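This is the structure I want to talk about, given as structure tokens.
Note that one protein chain of the assembly has been removed; the remaining protein chains are unaltered in position.
Chain lettering (A, B and C) follows the sequence in which the chains are written, and residue indices restart at 1 in each chain.
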Amino acid sequence: MMSIKNYVNNLSDEDLKRIYKKMLMIRKCEEHLGEATKNGAFPGAVHLYIGQEAIAVPLCDQLNDSDWISSTHRGHGHFIAKGGDVKKMMAEIYGKSTGICGGKGGSMHVADFKKGIIGANGVVAGGMGLAVGAALASKMDGNGAVSIIFFGDGAANQGVLMEAMNICSLWNLPMIFMCENNQYSEFTHTSEVTSGKIIDRAEPFGIPKYEVDGNNAVDVWQAAYQAVQRGRNDEGPSFIEAHTYRQRGHVEFEYTFLSRTYRDQNEVELWKTNEKDPILRLESYFIEHNKYSGDDIEKIQKEVQDEVDDAVKFAIESPEPDISSAMVHMIER
Amino acid sequence: MMSIKNYVNNLSDEDLKRIYKKMLMIRKCEEHLGEATKNGAFPGAVHLYIGQEAIAVPLCDQLNDSDWISSTHRGHGHFIAKGGDVKKMMAEIYGKSTGICGGKGGSMHVADFKKGIIGANGVVAGGMGLAVGAALASKMDGNGAVSIIFFGDGAANQGVLMEAMNICSLWNLPMIFMCENNQYSEFTHTSEVTSGKIIDRAEPFGIPKYEVDGNNAVDVWQAAYQAVQRGRNDEGPSFIEAHTYRQRGHVEFEYTFLSRTYRDQNEVELWKTNEKDPILRLESYFIEHNKYSGDDIEKIQKEVQDEVDDAVKFAIESPEPDISSAMVHMIER
Amino acid sequence: MSKQRMMPAINLALQEEMKRDNKVILYGEDAGISLLGQTTGLQENFGKDRVRDTPICENIMTGMAVGAAAAGYRPICHLLYGNFIYTGFDSIANQAAKLKYMTAGQVKLPVVYMAVIGGGRSAAAQHSDIPYPALMNLGGVKVVVPSNSRTAKGLLKSAIRDDNPVFYLTAAGGGRPEEVPDDDNYLIPIGKSEVINQGNDVTIISIGSMTLKALQATKKLNDKGIGVDLIDLLSLVPIDEDTIINSLKKTGRVVIVDEARDICSAASHISAILSDKAFKYLKSPIKRVTVKDVAIPYSPILESHVIPDVADIVNCIEELLELN
Partner (left out) sequence: MSKQRMMPAINLALQEEMKRDNKVILYGEDAGISLLGQTTGLQENFGKDRVRDTPICENIMTGMAVGAAAAGYRPICHLLYGNFIYTGFDSIANQAAKLKYMTAGQVKLPVVYMAVIGGGRSAAAQHSDIPYPALMNLGGVKVVVPSNSRTAKGLLKSAIRDDNPVFYLTAAGGGRPEEVPDDDNYLIPIGKSEVINQGNDVTIISIGSMTLKALQATKKLNDKGIGVDLIDLLSLVPIDEDTIINSLKKTGRVVIVDEARDICSAASHISAILSDKAFKYLKSPIKRVTVKDVAIPYSPILESHVIPDVADIVNCIEELLELN
């Protein structure tokens, strides 16, 4: 993997610092959730985004509220990256009335349509059609908005991906296929369930492809830049495969129910090192290039942590949903 | 397109004559059906295989009863090519009790499992999973049997194709993807609904691909030979795209309900010429190379026609199904 | 008023609604040329942007309707035949029917899914299903089934204007030409049934293609001196419970005629509603005239054996009345 410094050019320090802070926000939210779930602090299971922050953030950094994202069961990071409210996300995961979905969606369904967040999705590749539909709408609106589908390496085996690529290519839709290849589909290594390279699947459809180190925020930013510009300029869809790693389990707590391990702990540790972890890499860069001192970073860490703590407090103190809310929001009768 | 003679080598005259006769059998069955449907001689609609005979026959010529084929709504040709009984097929299309499915399936569901014919299928790409399952069974049996999915250019846009290619490649299944690209998906030209080249879709999965002139029986035979041998030798799946043309409508009678035309009549006529029509091409070859005289061909034509006439007679004279048969063959209760 | 057949009436509704609201878009396989006639001429009138031919890919088709609706459009997703609803069922069941609820009402999803359903044409098992029971159970989509050209037009216009996903399912045959109001605001409200014949002896509740048969049965029964309250249900979700219960109060007897397979059919559910909420008015068993639990066979003889016809309805009612 290339080091970050070779890449920094059209990305200002300001940009990178903003990206770093967002990544940290995701990390700290997820760390909290990973801890809190052990004590049963909230009702559902969580799939954490730790280790993959350098994918959602640099891409979403280039988007605004009229752009759309559609995501996965591992969706907290995408939600935050796209500007979703951390408090409302936390409250949602805590199942509270103040949650972004009133406590009805939970971790796998955090969404905020006003911010262009179509939402996380509990069905693998389930967000694909939603994103294509939004891309079609943007195309028809002619407003230069783009639509992003985040999906995993596992999701890349769902046939709907091929259908989506075909139609987006045919109709020249402003769509970005953002495959986050974290090497595992639940507990199975990608190589065991995936024939060939995922990114090559874009080729027969003539969709430009960008393969990037998904733990390198700058690398992702650059690829995303190409893809977003293509979309904005009505040049059609793009496909990015970002190689990354899931530092946590598929779902928290998995070893309480799995009968055996499925990956080497050394492998996991490797991806947490300064060389691999996307946040540590950014911090090293900042320090090496005197953009930040150690103290600066500590200060930012604390600021972010405070914000997360506030969000958690907000979630905890929020009231439970009123039971009457269970019966509304299906079709109107 | 290359002329047939360059190709004939490992294919004996005997083989080619057998193939020709089967192709003729399909042609004449279909011609009858195309005529008879005008008078409402049988109940359902028919999608005729005329013009595509050089695909099913040379491939199925290399198969035996333990190999499997799974096909499309345009399935009469595949049924006959794989050794299905013409009488029983005809009776089925006439909706009679003597039909291969007792009159319960009709044109879109002619099947004969004893002959390895999983059957035609009314759902576009619906036969894909069936063929993959049969390929899996053959693989596990280790008996060298292969499984063929016939599908159209239109079907190639169903995502299930990608799922099938992925799993067949991963598991090294003895599967042949036989795409019959007849340039139209119902009334829409392939180019309007298909991004890129269909055959290229096999590439990312590492599946060997063979692009052939589907109106050239020898060309198809050679590609099929490669693919079948690969399957028999446990070398995994193959993908063939055979370029061809649908000489008849998508469905007979279509101009009684379509509000406008969708293709140029000159285009249609072109494909019926000696240079393009798969049967006329074979006949020219036989005559040019003194394999058959014009009389020989006339004689064969008559023999085949007689057999078709017999089948039609059988169908017409067969009794209607007994109504009690409507209530059986779902699950046993 | 003018006499129209089913497909032209549907076409007219589409033309009118696409003209009225440029957020209405439509797509489907061969939508331009139109296999069955619903969409004929739309592409010429509204352009290839708003009327799109899609590849064959029901999975993405059903899903992208939801996304386009969430992003401000009113897509009509044309799925040709009811059986292909199954092909695109994932996004219908997991997205269209749930997204609004899961997000606590953040979005409106004005989607119309359109398909032709049912048998009677020797199209065999994969082109003749009545898929609405599966859709009804989702709870998150409306379902309407017109019975003739007038109700077809009025319901389609309401479906397009509705802010929820609506399945608009029409019978293959389409019945005979009916008078259709010319008013381009003629709407039939979703959730309302129509009482199309009045009588005191028995209530028939009919759905879609069965309404014409029920009407014919009604005439035969009238000739025998049996008075029929005939309700053309029109909407399956939501169901017009008031009208059916009121009719039952009057007649005390009910037969539900439904072209769906019997198990978990609309007929079963209506029966369940009545034996729960109108039990005390029931004078005799609630009868269902449905397709028994088989796929639809190809042979016309077999097909007409399994699909309810006029005689089945008449016989059922005669037996019912003899019981008492």
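As a working rule, a residue touches a chain if its C-beta (ideal position, glycine included) is under 8 Å from a C-beta of that chain, and two chains touch if they have at least 3 such contacts.
Please read all numbers here as calculations on a predicted model, not as lab measurements.
**Q** Considering the whole complex, which of B:22, B:47, B:82 or B:104 touches the chain not shown?
**A** Going through B:22, B:47, B:82 or B:104 one by one, B:104 is the residue touching the chain not shown.
**Q** Which one touches the absent chain: B:30, B:163, B:252 or B:277?
**A** Touches the omitted chain: B:163.
**Q** Which is it among A:71, A:147, A:194 or A:216 that touches the chain not included here?
**A** In the full complex, the listed residue that touches the missing chain is A:194.
**Q** Can you name the residues of chain B that touch the chain not displayed here?
**A** Spelled out for chain B, the touching residues are 68, 70, 100-105, 109, 111-114, 118-119, 121-123, 126, 128-138, 140-141, 147, 159-160, 163-164, 166-167, 170-171, 325, 328-333.
**Q** For the chain that got dropped from the picture, name the residues of chain A it touches.
**A** Those residues of chain A that touch the unshown chain are 43-45, 92, 95-96, 101, 103-109, 121-126, 154-155, 157-159, 185-188, 192-194, 257-260, 262, 320-321, 323, 325-327, 329-330.
**Q** Using the touch rule from the top, list residues of chain C that touch the missing partner.
**A** The list for chain C reads 58-59, 83, 86-87, 89-90, 92-94, 97-98, 101-102, 124-126, 129, 131, 133-134, 136-140, 237, 260-269, 271-277, 279-280, 282, 284-288, 292-295, 297.
Following the convention adopted for this analysis, only the chains that are shown with their structure count from here on.
**Q** Which chain's mean C-alpha position is nearest the mean C-alpha position of the whole protein set?
**A** So the chain sitting closest to the middle is C.
**Q** From the C-alpha centre of chain A to that of chain B, how far is it in Å?
**A** 46
**Q** Please report how many Å separate the Cα centroid of chain A from that of chain C, as a whole number.
**A** Measuring from centre to centre gives 41 Å for this pair.
**Q** Which residues of chain C are in contact with two or more other chains?
**A** Residues 54-55, 57, 59-60 of chain C touch two or more partner chains.
**Q** Hey, what residues on chain A touch two or more of the other chains?
**A** 159-160, 163, 166, 170
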